[in-house]
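Below you'll find the structure I mean.
With one protein chain removed, the remaining protein chains of the complex are shown where they sit.
Per-chain residue numbering starts at 1, and chain names A, B and C are given in the order in which the chains are listed.
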Amino acid sequence: MHSSSPDYLKEGDSFILYHPEGNFLLFYSPGKKFHTHLGEVVFSEKISYGDPVVSSKGETFYILHPNMVDLSMKVKRKTTIIYPKEAGLILLELGVKCGAVVGEVGTGSGALTFILASVVGKEGKVYTFERRKEFLENARENLKRYGDFPWVEWVERDVEVEGFGITGLDALFLDVPEPWRLVSHAFEALKGGRTLGSLSPNLEQVKLTHEAMKKEGFTRLRVYEVLQREIMIRPEGTRPRERGILHTGYLLFGEKTNKKEPL
Amino acid sequence: MHSSSPDYLKEGDSFILYHPEGNFLLFYSPGKKFHTHLGEVVFSEKISYGDPVVSSKGETFYILHPNMVDLSMKVKRKTTIIYPKEAGLILLELGVKCGAVVGEVGTGSGALTFILASVVGKEGKVYTFERRKEFLENARENLKRYGDFPWVEWVERDVEVEGFGITGLDALFLDVPEPWRLVSHAFEALKGGRTLGSLSPNLEQVKLTHEAMKKEGFTRLRVYEVLQREIMIRPEGTRPRERGILHTGYLLFGEKTNKKEPL
Amino acid sequence: MHSSSPDYLKEGDSFILYHPEGNFLLFYSPGKKFHTHLGEVVFSEKISYGDPVVSSKGETFYILHPNMVDLSMKVKRKTTIIYPKEAGLILLELGVKCGAVVGEVGTGSGALTFILASVVGKEGKVYTFERRKEFLENARENLKRYGDFPWVEWVERDVEVEGFGITGLDALFLDVPEPWRLVSHAFEALKGGRTLGSLSPNLEQVKLTHEAMKKEGFTRLRVYEVLQREIMIRPEGTRPRERGILHTGYLLFGEKTNKKEPL
Partner (left out) sequence: MHSSSPDYLKEGDSFILYHPEGNFLLFYSPGKKFHTHLGEVVFSEKISYGDPVVSSKGETFYILHPNMVDLSMKVKRKTTIIYPKEAGLILLELGVKCGAVVGEVGTGSGALTFILASVVGKEGKVYTFERRKEFLENARENLKRYGDFPWVEWVERDVEVEGFGITGLDALFLDVPEPWRLVSHAFEALKGGRTLGSLSPNLEQVKLTHEAMKKEGFTRLRVYEVLQREIMIRPEGTRPRERGILHTGYLLFGEKTNKKEPL
């Protein structure tokens, strides 16, 4: 039986302050005040996930536990990030599970790094490679705000030039502008029969990576696009949201064979 | 540094036998033969993920490591199952991570059960509830073929009548025809501020569950549909696959507040 | 053999002034000047569709012949309008062709009125019904700018209260918030076996209209949604436009039987 006693927030815990007109990711500090257009909110000494908080203007907010969509979407961005609609499928296609040892290039703002780190857990390992120091530092800061992830290895490295420097990965994902330049190195880093994935906004990029994968001994290549629509359920009626995202990118996946040659 | 020595398959290990014209999920047994329309394949004593195997008709197959799409889609089905395009988003929206304690009703054929079990790992816990013994047994068999998951609790129970009997869940997912009937019980089972999710093929079901969630103290309700298209990259050209799945269901998510009353 | 001599624009002719950074619907008047952020353009005495015009800032514009997308999308709007992705399918589902006698409620801003009028031509007839005088006047002005359409009958009338007052229509389209209230009248106005169509943003509206049509002797009911994505072909790559319209409305069609009773 799991405890149903209130789980009080501790100093530094992340939470969502939610109101139909506002959705903020904050970090708990007793007595801290937060100002919104709906009035000021003060967070008391004893507060639990799920609790209501009333603002100075009489508006009720709720303290929610941030899920992985919240935390990955609300990283401080210095790059475009991978969206949940893609990140979810990446986890399944790459077989990222608790205890897995996975790799990622580039780190970007750390949105996927955070998701990978959450799923593999402390008995797993995430190697995240990034060429640009400022991106790596920002991503690291992002994750530090979310908790302690000593099983994430932050590697500042130009993989195209230097290779990965590791082998035996259970899964590897490439989120770089020219993934095809890393395919040969990716072959070395991955275990046999495991999945390499990449995301590219343009079809030309996908085709080049696809071709490189075929040449370097990857098989079962497949490309997907994922669309997500929000459906609005309102008193005046039910319909999809009128405007939104029509395209983020194409996902390409394939498995490493043990023959590094054209298949 | 992770080992790059060949990872030989052991008796009972699952693998994908892949050829562009065939994609089979099998379980390893040395010397075992497998018959396909592309000839007979024999699995030798020492075989690693990524290895090629040549059939009696001279066709080359590859031994791939099954990912979570393979394993969840290839359960023996007695029910419709949750597809990867939805399962991936469910993981992120529910915040299912390594070590989490999560619940699911109903078990169905165990496709999502397997995914949840893979992600939460041995320090986590999956409670899966199913009313129909034959479904529960089939799902249990499905997971047994994939490995040992002692952290899955298989519960034969009519949750609508008896409730969950547990509390303190980090996340809960409902895949039943009438999820609205379980919302009140779900409130009791979940920790505060955590996410309840459900999947329904029809909009009327979503609306009833949406209404029940509003009445029973859930907030930040949101509904999504997810579409996935495969893009074919072939010598003759690049285009989406011509026919396929246009709809599976609508996903509804919301967070439990600590006030079980209409919000 | 059709003439290939230059077709000079005449006073009042509509045209598109096009530049990759601007797309304007204008009406020709010799010597007229038009100011854009890319400089001033002057339209000379002899100008043909397809001709280039250079602005005062040295930018080349082209004089294009407006198509039905241009003209319908660029009406002066006092209401939301029907988009080309829906209007095209409406023409085919309703069998609107040259010479047809068709009806439409409400006129709105006249976007669909214009399309219907263009297709049925002078041997056809368009009856357009609108309750609100200001909408009717605006739509009429919109069409007057596009040409002379004496075969359009502009009817200021509350069809729900007064009925259509005509019979024998080859096709009828309802673009009103509560189409179900007009179904019984629509039955009277349409010829047997012909198609009634409607567009509604919300599913609840569609369901009510669907039900009314079943009750009032319509058959072969069908509902569609149409999505259109633009694909960008640019030097940096090919991909769908990132953001845009995800939903406008649901189209409902059905045919009148000669039995005005529940089928």
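Quick note on the criterion: a contact is a pair of C-beta atoms (placed from the backbone, for glycine too) under 8 Å apart; a residue touches a chain by one contact, two chains touch by 3 or more.
No experiment lies behind these values; they were computed from the predicted model shown.
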Inquiry  = In the complete complex, the chain left out here touches which of the visible ones?
reply    = B, C
Ask   = Where the complex has a chain not shown, which of C:Val41, C:Ile63 or C:Ala186 is the residue touching it?
value = C:Ile63
Task = Pick out which of C:His35, C:Lys57 or C:Lys122 touches the chain that's been left out of the picture.
result = C:Lys122
Key: Of C:Phe15, C:Phe43, C:Trp154 or C:Trp180, the one touching the omitted chain in the full complex   = C:Phe15
Note = Out of C:Val41, C:Val101, C:Val159 or C:Ala212, the sole contact with the unshown chain comes from C:Val101
Note = Residue positions on subunit C contacting the omitted chain are 1-4, 6-7, 15-16, 18, 23, 48-52, 62-69, 72, 84-85, 87-99, 101, 115, 118-124, 166-169, 191-195, 203, 206-207, 210, 219-233, 238, 240, 250, 255-259
Inquiry  = Under the stated touch rule, tell me which residues of subunit B contact the chain that is not displayed.
reply    = 201-205, 229, 236-249
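Basically, only the chains that are shown with their structure count from here on.
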Ask   = When you draw the chains as points and link the ones that touch, which shape shows up: line, ring, star, complete, or other?
value = line
Request  = Calculate how many whole Å lie between the centre of subunit A and the centre of subunit B, each centre taken as the average of the chain's C-alpha atoms.
outcome  = 20
Note = Distance between the CA centroids of subunit A and subunit C (whole Å) is 44
Task = Just give me the whole-number Å value for how far the CA centre of subunit B lies from that of subunit C.
result = 46
Request  = Please list all residues of subunit A that touch 2 or more other chains.
outcome  = 203, 229, 238, 240
